[in-house]
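All protein chains of the complex are present and in place, except for one that has been dropped.
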Amino acid sequence: MLDALKTQVLEANLELVRRGLVLCTFGNASGIDRERGLVAIKPSGVPYDNLTSDDMVISDLSGVVMGGRLKPSSDLDTHLELYRAFPAIGGVVHTHSEFATAWAQAGREIPAYGTTHADYFYGPVPVTQELTAEEVGDDYVLNTGKAIVRRFRNLDPMAVPGVLVAGHAPFAWGKDAMEAAYHAVVLESVARMAFYTVTLNPECGGISQALLDRHHFRKHGAKATYGQGS
Amino acid sequence: MLDALKTQVLEANLELVRRGLVLCTFGNASGIDRERGLVAIKPSGVPYDNLTSDDMVISDLSGVVMGGRLKPSSDLDTHLELYRAFPAIGGVVHTHSEFATAWAQAGREIPAYGTTHADYFYGPVPVTQELTAEEVGDDYVLNTGKAIVRRFRNLDPMAVPGVLVAGHAPFAWGKDAMEAAYHAVVLESVARMAFYTVTLNPECGGISQALLDRHHFRKHGAKATYGQGS
Amino acid sequence: MLDALKTQVLEANLELVRRGLVLCTFGNASGIDRERGLVAIKPSGVPYDNLTSDDMVISDLSGVVMGGRLKPSSDLDTHLELYRAFPAIGGVVHTHSEFATAWAQAGREIPAYGTTHADYFYGPVPVTQELTAEEVGDDYVLNTGKAIVRRFRNLDPMAVPGVLVAGHAPFAWGKDAMEAAYHAVVLESVARMAFYTVTLNPECGGISQALLDRHHFRKHGAKATYGQGS
Partner (left out) sequence: MLDALKTQVLEANLELVRRGLVLCTFGNASGIDRERGLVAIKPSGVPYDNLTSDDMVISDLSGVVMGGRLKPSSDLDTHLELYRAFPAIGGVVHTHSEFATAWAQAGREIPAYGTTHADYFYGPVPVTQELTAEEVGDDYVLNTGKAIVRRFRNLDPMAVPGVLVAGHAPFAWGKDAMEAAYHAVVLESVARMAFYTVTLNPECGGISQALLDRHHFRKHGAKATYGQGS
């Protein structure tokens, strides 16, 4: 009965590969069935080439894995923390895509330098605080999720569907696994253009609030005009 | 009777994808039939994979859409303003290609650093002023076109067939949709090489007026010698 | 009886090409059969397109080549020195991959800026000293190996499976030829992201010792939890 979810989660994982966001096995996508409270996620350390939807591992929101022979992605606890804290999201993606990871490693948020950014991220893509030595201990993966949630205390995760984990790499999310993957693709492109922008103009202040609002609300909310929707 | 126009506009849109200038659906190309005063443009937010020439949306120069089930690109009003103000152009292209967008986001014009640039752009690729909060309001897309036209008050759009919209991305144009797409491709390459050039030599003054003239008039005007034309 | 070794060494060489790490013939991979004390290595200056496993050249650890019509890679003596000095390694790879080579040319070690790095390299990727004019003489290739070994006097080659040879390019190694190739791939990606990171934040101090430990020991040693291993 989770077949559709597992199929989409597989597809989201493969989309990350097709878009060049993951090298080797550095990436994972998951999706959630909110009614059942069950998450499907990529198994740990398995090459993408032979993945099938049946390889997706099912877990409840507390991390109890349901059957299956494979272990879930080692990042499962981060995904679960995001599902618990952000009830509107239906999919989570983690990659080490190169430009977003570079901003994360540099410990810099990505400012809203242009309308590409504004179409998807309503304000800077934030960066978490570095984890303390204690947080890096036994509950490291869970604490990564908590650091993200803490960073979003005054942010709407549906308005800013991604984050940079300091010294690590990006996470992105969306209404389902495919949208999370799509946001990860956009985030990498935004990160790349922001890198070139700040190199060309280190003092660049980014776009105005008016332009940020205009582009964001063009695609989101009651007044959205983009696409073929009525 | 607009079949040839729609076919070429489709082809120009697909060329942008093949050349890697558009990510997801961030881009659009249009062409105009000057005799009929009708413009064909890509529909809004439709994936490129299944586009057919019949999906191209027809509009008159005032923005009245002729039949069809699809909405035109959300950038239509910018295209129309360019067709109205620049009577010599027959095609317009908009992309978020990464290096040209970075220069636009940085708010810097692209200087004529070399002969690749000079073969296509007779002088710097200019950048518009930022739009005011008021301009970003209801007529935002039209005002984007007006900002471009204002920037070209003392420039010949056929000698400089492209522009950077500040905080946004490039537009390019040409005698028809395919040439507009070609100029968008060249603009991205020129933007990339200019990025590397200014990184290597922040004081680079660009090529001499004599060299700029030589390369420009090699391909344009009565003394053109390039190619197989007689 | 060395067929399996030669096949894997061929495969490792081809993997370098598939991953875009070698231009023309600038790269080579080798593997060792520790019981027999024999090394299989790519022949010198032969295009990759027609390489077969039988083209792999067999040498003993002192550099005596066993039969075969082809000369071994001109870098053989570096590989042999590494096999002699690092008894735990089973494969060696040399490439001129572009970002790792740039760090080598710049004479800078690659700091551990993030967890991608920490998963594979327990600390900075070190850079050797420049060779003296004397070392560049007759035993140049051997001396390259000696410079690497000298740089690892207080380092564990299994914890840091790669190095930058100053003014030259990277070497990587692993438990066999395929793992060495894999480490060369990761090294290039790490080098690329480190380049962007240090451009964004020249003062970047890298990740904490706690995070470095956490990621390293997640994949290495008795407490490893990554992948499907029990």
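Going in written order, the chains are labelled A, B and C, and every chain counts its residues from 1.
One rule holds in what follows: a contact is a pair of C-beta atoms (placed from the backbone, for glycine too) under 8 Å apart; a residue touches a chain by one contact, two chains touch by 3 or more.
Predicted model, so just to flag it, every value in this text is computed and none were measured.
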>> Checking the contacts here: which visible chains does the omitted one touch?
In response: B, C
>> Using the document's definition of touch, tell me which of B:T7, B:T25, B:S53 or B:T116 contacts the absent chain.
In response: B:T116
> Of C:L14, C:A85 or C:A102, which sits in contact with the chain we cannot see?
Replying inline: C:A102
> Which is it among C:R19, C:K42, C:H117 or C:H168 that touches the chain not included here?
Replying inline: C:H168
> Which of these touches the unseen chain: B:L10, B:I148 or B:V185?
Replying inline: B:V185
>> I need the residue numbers on subunit B that touch the omitted chain, in ascending order.
In response: 113-116, 182, 185-186, 189, 192-194, 196-197, 199-201, 204, 206-211, 213-214, 218, 225-228
>> Residue by residue, what part of subunit C touches the chain that was omitted?
In response: 23-24, 26, 43-46, 70-71, 74, 96, 98-99, 101-108, 130-133, 136-137, 140, 167-169, 195, 198-199
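Heads up, the rule we're going with is that only the chains that are shown with their structure count from here on.
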> Going by CA means, which chain is nearest the middle of everything shown?
Replying inline: A
> At the subunit A/subunit C interface, shared numbers over all numbers used: above half (same) or below half (different)?
Replying inline: different
>> Rounded to a whole Å, what is the gap between the Cα centroids of subunit A and subunit C?
In response: 33
> For subunit C, what residues touch not just one other chain but two or more?
Replying inline: none
